[in-house]
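Only a single protein chain was left out; the remaining protein chains are all shown in position.
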Amino acid sequence: MTSYLELSNITKTYGHFTALENVSLSVDKGEFVTFLGPSGSGKTTTLMIIAGFEKATGGTVKVGGLSISELAPHQRNIGIVFQNYALFPHRSAVENVYFPLQMRGVSRAKGMKQAEDMLSLVGLKGFGHRHPKELSGGQQQRVALARALVFEPSLLLLDEPLGALDKNLREQMQIEIKRIQRSLGVTTIFVTHDQSEAMSMSDRIVVFERGRIEQAAAPLDIYHRPQTSFVASFIGESNLIPATICCAGNKTAKSLALGSVDYAGADNVLLDGQEVTLLIRPEHIKLSRNPVDGRRNAFMTVETIVNYGDNALVIGRAGDIPLRVRVLGADVVIIKEGEECCVSWTPDSVFVITK
Amino acid sequence: MGISLSKLTEKADIWPWLLLAPLGIYMLIFFIVPLADVAIMSFTEPKVSLANYQKVLTGALYQRVFLNTFLTAAFVTLCCLAVGYPLAYLMANSKATTAMLILLLVTMSFWTSFLVRTYSWMVLLGNNGPLIAFLQMIGVDQPPQLLFTRFSSTLAMVHILAPYMIMNIYSVMKKIDPALIRSAESLGAKGWSLFRHVYLPLTAPGIANGSVLVFVICLGFYVTPVLLGSPREQMIAGLIGHQIEEFLAFGLGSAMAMVLLVATLIILTIYHRRFGLDKLWG
Partner (left out) sequence: MNTFMRWAGCFVVLFIAAPLVIVVPMSFSNASSLQFPPPGYWLGYYRSYFTDMDWLIPTWNSILIASATTILTMALVVPATFALVRHKFRGKGFADLMMLMPMAVPHIVMAVGYYSYFGELKLVHTHLGVILAHTCLSVPIAFLVLSANLKGFDRNLERAAQSLGASPTQTFLHVTLPILRPGLIISSLFAFIQSFDETVVAIFISGRDAETLPRKMFDSIRQEADPVIAVISTLLFFLVMIGIAAPYFASALRSRVPKPSRPASVAY
């Protein structure tokens, strides 16, 4: 597959402030890519540069091999769904969807028919005559989606479109957006700061931080093999333990708090004496009253137990390192707050982060 | 983060100036210049001197008029507050329909030309009007002259300016979170102390807004005092008009106008520093 959307060395500065620094990325045709990062990390700025509302200080944007950097937003043929949907309040739902066709000179009769069809595709058959304020948040969302797709855009950009919806509706819309995107095969960029949304929807996640791309990879890779401690801490719950590689040959690192820790592998070549960070996900730590045979064990003082019913989060300390452990709801009865217990893990669940 | 809409706005800084230019030029020619004309005349008519200001600032007649104007404006402001606060409270604390009806009434009053309202007071307070008739009915043989007195002009001004006060206070009261009052009550405040320490401070911005507005408008009020007031107890605006219309004393009239303008601007500047002028009429 050749890359369809190509960002090369995009830089954006406002006076002395650098909002984006050398952002490069290739997206394949039909791919669903999520830009994930905290607010101010540059993900929305990148989106606005692709859409043409922001002009990059440097770098180029290509779609299908042609540079669109010099085109005005209305010449780019890119569909956008805004966070607040930005539906035109003076037009009914179907007239909103008809708008891009109207701008492209499609006759009213033909365009309205097409718009109605698009509304049916997003599950809003029969709602066309309603004005935006007569629609619920989820319905407005669907209209915005229909409007951004009806003119067969070369790209679909979604700027935190689910932020305003409540939790149940959000999950429903995640599935719905994914379904529509697949059925139309449109290349999609989705911006969010919600990691679970990113995990569940994307073919690929691009993690932004301070105007740079930290990592771009498939969701499970991002989760299991984060390249930087920022990515590790931003995605999922994590225990990050500073350590020193003591014996690269034996795959062992030494931590002040936990003593010797075995690891299974790493993406980078490791050298003895190298300072690294060890990532152990809370659900991979086993909690027990007594040391587990055949594993390296450490001791943790339990400080707080938070019950969620089906599982519980145990927060404690091993030496001066805070540790978070996820246990099944049924297992939590074995310990009490203030007690000391054993924590252990297998080498497979330890990932070495060098940055 | 400024996200510019189009290339037009990208291309920078000439656009706002181009859009502002017609109005800017207009305001220069038809606002600044006439105003400057007043300032200049106050020093040059009939000849270049400070005589006008000397007369206006030290003459007994003028001093009395200035004092009278300030006292009247202050009194009218107080009356508007006394009238406006209970009504605003009633609106903010009654059923939606009642509140809307009162709001409708206040809005009606606000939008009804103040000439009409001035005329109404002439009818109400006139020698053949209902108030005199009422006084006679309850046995006052020699009812006092009501019309063309300080009483009639003050009453009418209070009526005309009260809507400004009411609207300002009401808009603040409406936004007070009832939970705030309830929590104050749960903390032991009640009656007068609840009002004094919780409600009043919360409504203070509305009071300040309304008072400044009423006071400033009243300072420069021309029509109502001229039509309803006593000719012997003029306010500044009336005297300015009198000087210009009767005696064509442009210098003297301008000097008084400048004093009025400066007084108004001082009050508004203090207000602007604390709250921002655009809030005043908002």
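Chains here go by letter, A and B, matching the order in which they are written, and residues are numbered from 1 within each.
By our rule, a residue touches a chain if its C-beta (ideal position, glycine included) is under 8 Å from a C-beta of that chain, and two chains touch if they have at least 3 such contacts.
Because the structure is predicted, anything quoted here is derived from the model rather than measured.
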{"item": "Options B:L87, B:M157, B:V172 or B:V214, residue touching the unrepresented chain", "value": "B:L87"}
{"item": "Touch criterion as defined above, residue of B:Y62, B:W121 or B:Y164 at the omitted chain", "value": "B:W121"}
{"item": "Which residue of B:F75, B:F151 or B:F195 touches the chain not shown here", "value": "B:F195"}
{"item": "Which of A:S24, A:N84 or A:N250 contacts the chain that the document leaves out", "value": "A:N84"}
{"item": "Interface residues of chain A (partner: the chain not displayed)", "value": "51-53, 72-74, 76-80, 82-84, 86-90, 99-100, 102-104, 123-124, 126-127, 129, 134, 136-139, 147-148, 151, 157, 169, 172"}
{"item": "Chain not shown, touching residues in chain B", "value": "2-3, 5-9, 13, 15-20, 22-24, 26-27, 30-31, 33-35, 37-38, 41, 83-84, 86-87, 89-91, 93, 102, 104-109, 111-124, 126, 128-130, 133, 159, 162-163, 191-192, 195, 216, 219-220, 222-223, 226-227, 236-237, 240-241, 244-245, 250, 253-254, 257-258, 260-261, 264-265, 268, 272, 277-278, 281-282"}
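Basically, only the chains that are shown with their structure count from here on.
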{"item": "Mean-CA-position distance for chain B and chain A (Å)", "value": "57"}
